[in-house]
Every structure is written in C-alpha cells, then in structure tokens.
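Inspection log for the structure reproduced underneath, given as structure tokens.
Heads up, one of the protein chains got dropped from this complex, but the rest are sitting where they should.
Going by the order they are written in, the chains are A, B and C; count residues from 1 in each one.
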C-alpha cells in the first residue's frame, strides 16, 4: 500500500501565524496532519477546526505535528490575514497556520493547486517519511481520524 | 411589570444586509427580536446565530420580526462589511442585519452604546408597543427564549 | 381557539413515583405538562426525558406542574416498576411519575387509551382551566415547546 505514496511537497506560505515557518523536511520522523481550511467555511468552523485543535492537544508535539493551511479560493476580500488572526485569537486556536500563497491569475492558491485539493475542509496525513498517506475531503468522524492517525503512528 | 418598559430607540445603521432598512416604528404590532452580534464572537457563531435563524424560521413574519445588529466593538478591521456578507452567505443566514454605525472616537458603535449593551451575543425582545421588554446578555437556552417570546406574543 | 378544548381527564395511575398522587383537579390554576413515555423508548431516553426534567427545573412549581405518565404498551415485562425506579434514580429525574394502569385484555394502558395517544413520547399541555390545549407526538424542539408554554402561562 505504501509503495504508491507520493512525497508531500513543501507548503508555499505567504506567511505563518502561531508559529515560525515549518517545513515538511524538518518534521520528518513525525506524523503530520495538514488541515486545509477557510475561516468562513461552515464545515471548517463548526466541525473541522475544533477537531484539529483537539488533535493538536491530544498528541505530543514529539510524535505528531499539526499544520493549518489557510487556502482561500472564494470571498478573498472577506478572509484576509487580519480577519484570520481575529478568528484564531477569538476561538483560541493555537495550531500553526500557513497562509497559502494566492494564485497567479486564478482564485485557487498555490499550495492548494499543487496538492489538487477539492475544497475545504481537507485533511492530509503525512507519514514519518514525509509522504502523503491519506487525503480526505469533507467532515471526518473522530473515530476514523483517530484510527488513521494510530495506524500511521505505528509505522 | 410592563409599566417600566422603555421605548426601543431606532437603530443607527450604517447599512443593511438581507433587507431594506427597517424601523421599530413600522414593526409596531409585532414582537421584535434584536440580536446584537459580532461575526467572529464564538458564542455568536456556535450558538446564537443558528438560534436566531431558527427563530426567524419558526415564527411567521406577521407576528415576529428578527433584526440582527452587527455591533463590532473589537477587531474592527477583521469584521468589515465584506467579511460579514460572506459570513451570512456561507452560513445561509437570511435574517435582516443592520450594521451598527461606528462610534466617534470610541470603539463602541452607536446603537450598542445607546442601548447599553454589555457585549455579544445580546438579545433584546421588544413588545408589540415598541418597548424593550427583555434584555439578555450571553447564550440563552431555547426553552427559555421560546417562553419569553410566547409570553410577549400573548400580550 | 380555546372554545374546543376538551377537559383533561384524571390519570388512571396504578401507582406514583417521586410524588404523592396528583390530580388534574387540584392543579387547576397552573399549566400542566403531561409527558407520556416509556423508559426504553429511544426518543424518550435521548430527547424527551431530559427535556421534561429541564422544564421541571426551569419553571416554578407555582406556575407549572410536570407529570410523567409511564404508559407501557410494548415490552411490558422489560419495563416494570422495578426497572422504572432504577431508570429515574440513575438519571436523576425528579418529576412526578404516574404508572399508567395496564389495559384489560389489550396492551394499551388505560390513560393512554382514554387520551388517544399515538405512542411515546407524547406531550400534552393542559391550560389553567384543566383543559387539553396542545397535544404533540414525537420529539419537540425546545424553542417550540417554550413558546407554547409561554402562550399558556399568559392566558
């Protein structure tokens, strides 16, 4: 199964919040959860953002790294960095967030395009060798997300 | 009890979304629910906004009017009209929203100051005679809110 | 509307839990909520029983009386008084409960038959004059239940 896992490319971040810049390269050896979201996407606000913060709180920073990826592909003016900062602050989200670099002449930002994401919320799980092991779109059940994380932690 | 109810003043709106401008005067004869909120206030996002939309959907427009009042008193840059529009659109909120006029030299907007609101979410219930009958701050239980509305509808 | 409200008949109770026997007659002047349930009915266990306890806790005993009516019409052996007692005790339900008198040669107990209940959970709201003002079957939203109670309290 793991034979066809592709390498997770580095994130093209315009800037970072809650953290200095992170690289996939330096996180090697840990499982990485990449959470692509938009701060005004209902499925993100009501389900995925609290879930991702819970993941962040559950697992030790030595074993699992959470990276939020703010990939705005609609309502760009409504979700600028100033608004995102207030969102993270008010909801007490402490996980690192990379702001995806805007697309050139297209509404899709660059990392989102490179990863082929279908929308938000999306969750990618990266294995300890830096390869994309799972790619989900939509709302995931905690039980299922936990299982997938457990399987990757055990590799 | 109703002897000391004070008149609900008119809303000082910079603009309206989801509706042409409304006045307390013209809604006389109906119960009015005024919902003061901020689009990035967690108690509003997770509890009060869906509740207020439910109120809007439950009661006939002939008997009860819902008016959202976007009273931004913090993170002003983060919650501008462009962002508010996207919030209402994405969450499918259809109730009328007045954008409270910014304060002059103070962060508190004008209607919020005039009403003496303590923060968001706040809910005011206005009786059929245009007087403030109830004033709540914080998250209200549906059972309690329903009872208060029922009592006012029966007057 | 109130012209066609029928009188609430007295409950035919085999026994009472959490309270000495109550009568509709003596509760006149208050709104009465009659909650017909079965202790193993999922809609009762997960929604209506906690809701009814909340109603009991919300309103003063001077204005509203809650009466549970344990109307077992299926799995009779599974929901005997001994089991019901443990259910009320373990879930900390303190509202008065009348155990509906078993039917003679039919599975439907006597008060349930007399009231024409379709199943459980059912909620009847009795007005201050002892008449059935509302009759609901299934799970009720708190907002709606609160409104109906408010309207009756105001009569």
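Observations on the structure shown:
In this section, a residue touches a chain if its C-beta (ideal position, glycine included) is under 8 Å from a C-beta of that chain, and two chains touch if they have at least 3 such contacts.
Quick caveat: nothing in here was measured; it's all calculated off a predicted structure.
The hidden chain, counted over the whole complex, makes contact with A, C. Although one chain is not shown, part of chain C still touches it, namely residues 40-42, 45-46, 75, 77-79, 82-83, 85-87, 89-91. Take chain A: the residues that touch the chain left off the picture are 51, 54-55, 58, 141-155.
Here is the rule we use: only the chains that are shown with their structure count from here on.
Listed by label, the chains that touch chain A and also chain B number zero. Across all inter-chain contacts, the pair with the most C-beta pairs is B-C.
Averaging Cα coordinates per chain places chain B and chain C 36 Å apart. Put simply, the C-alpha centre of chain A and that of chain C have 50 angstrom between them. The multi-chain contact residues of chain A, meaning those touching 2 or more other chains, do not exist; every residue touches at most one other chain.
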